[in-house]
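Here it is, the structure, as structure tokens.
A protein chain is absent from this complex, but the other protein chains hold their places.
Let's look at chain A:
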Amino acid sequence: MPANMPPSALLDVRNLRVSFPARGQMIPIVDGVSFTLNHQDILGLVGESGSGKSVTALALMGLIDAPGVQVTGSVCFRDQELVGMPQKKLRHLRGKEIAMIFQDPMTAFTPVYTIGWQIDEQIRAHERVSRQQARARTVKLLGDMGVPDPERTANRYPHQLSGGLRQRAMIAMALSCNPSLLIADEPTTALDVTVQAQILELIRSLRDTHHSSILLITHDMGVVAETCDNTMVLYSGRVAEYGPTSALFASPSHPYTAGLLASIPPLDGPRPLRLPAIAGAPPLPQNRPAGCAFSPRCPYAHTACTTALPPYIATGPDHFAACVLPQEGTPLPTRIRNELVQESPQP
């Protein structure tokens, strides 16, 4: 974020807990998540599938309404408390102040109307403008999002567009009311890499030209490294680590983050003979072990890890990890790229 802006929080989440009922029990799927998202900042939310990324995003938007679900904690957006806010007020906020884009753009559009018509309607739902004025805005937005020939494209139906164009149209719709917060849940996961590169560039430009703050949800550490100012790593519904992206990648403080980075096959440099994989798989939320949820897979696990929840402590400027190691005075060594590299396999 630019130096001339004070680092004030747009979104401040404290101890967010989302519990779903299962077999007469309440299972905390998201279990005490806290973080802040600053103005004009891109925060990456990474984690494996099932770690609670989407549930967190939906809870922030007040979109979780399954029967019996409990949402507790605090979500403070521009000094308004969203947890417990009446649906009517939330609905007004959504679309205007907070917008969301999904992995599958087809879910955002109705198949029976043109995309232009749907974006016009979205604008008119929040502002008193004529149909012509709305369409002019729609066409401009589509053009800004890199849609070629925006007038004509506005008159096409969702299924007539390629995946990349649909994603651009959905982002245009999300931005139509100039929201200050954009939540993007795996916006490029379904796209090819060459198209993904275009959309990521677009997302970065939103921060700079539209002054948007973005919560970018992904499971791809490469996408985070390229796009996000800050990064939060989720493991089994809890924050494992949070920090400035460059610090977190250069020197991860949590063994899970370090393990995740090490297990990615490198594209450049020599090939490791074997990938340093993390053994096992994440636990189901209902079978979370006592203490640190990562302990059954962690190479550094010891008694202190399984007796209580590890402390969430600072390991650097604005950098935190939920692990006993920093407190015990044995933090992880700085990540050295290629340290694990051995010789290339022979043909």
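Basically, a residue touches a chain if its C-beta (ideal position, glycine included) is under 8 Å from a C-beta of that chain, and two chains touch if they have at least 3 such contacts; residues count from 1.
FYI, contacts and distances are computed from a predicted model.
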Choosing from "Fe-S cluster assembly ATPase SufC", "ABC transporter ATP-binding protein", "Cytochrome c553" or "Phosphate transport system permease protein PstA", the absent chain's UniProt record names it "ABC transporter ATP-binding protein"
One chain is left out of this view; which of A:32, A:143 or A:163 touches it in the full complex? A:163
Please identify which residue in A:67, A:86, A:111 or A:265 touches the non-displayed chain. A:265
Touching the left-out chain: which of A:66, A:112 or A:279? A:279
Touch with the omitted chain, as defined above, among A:27, A:63, A:225 or A:313: A:225
Going by the contact rule already stated, which one of A:12, A:48, A:104 or A:121 would touch the omitted chain in the full complex? A:48
Omitted-chain footprint on chain A covers residues 48-49, 162-165, 192-198, 200-201, 219-227, 245-246, 249-250, 259-261, 263-269, 271-272, 274-279, 281-282, 337-338, 344-345, 347
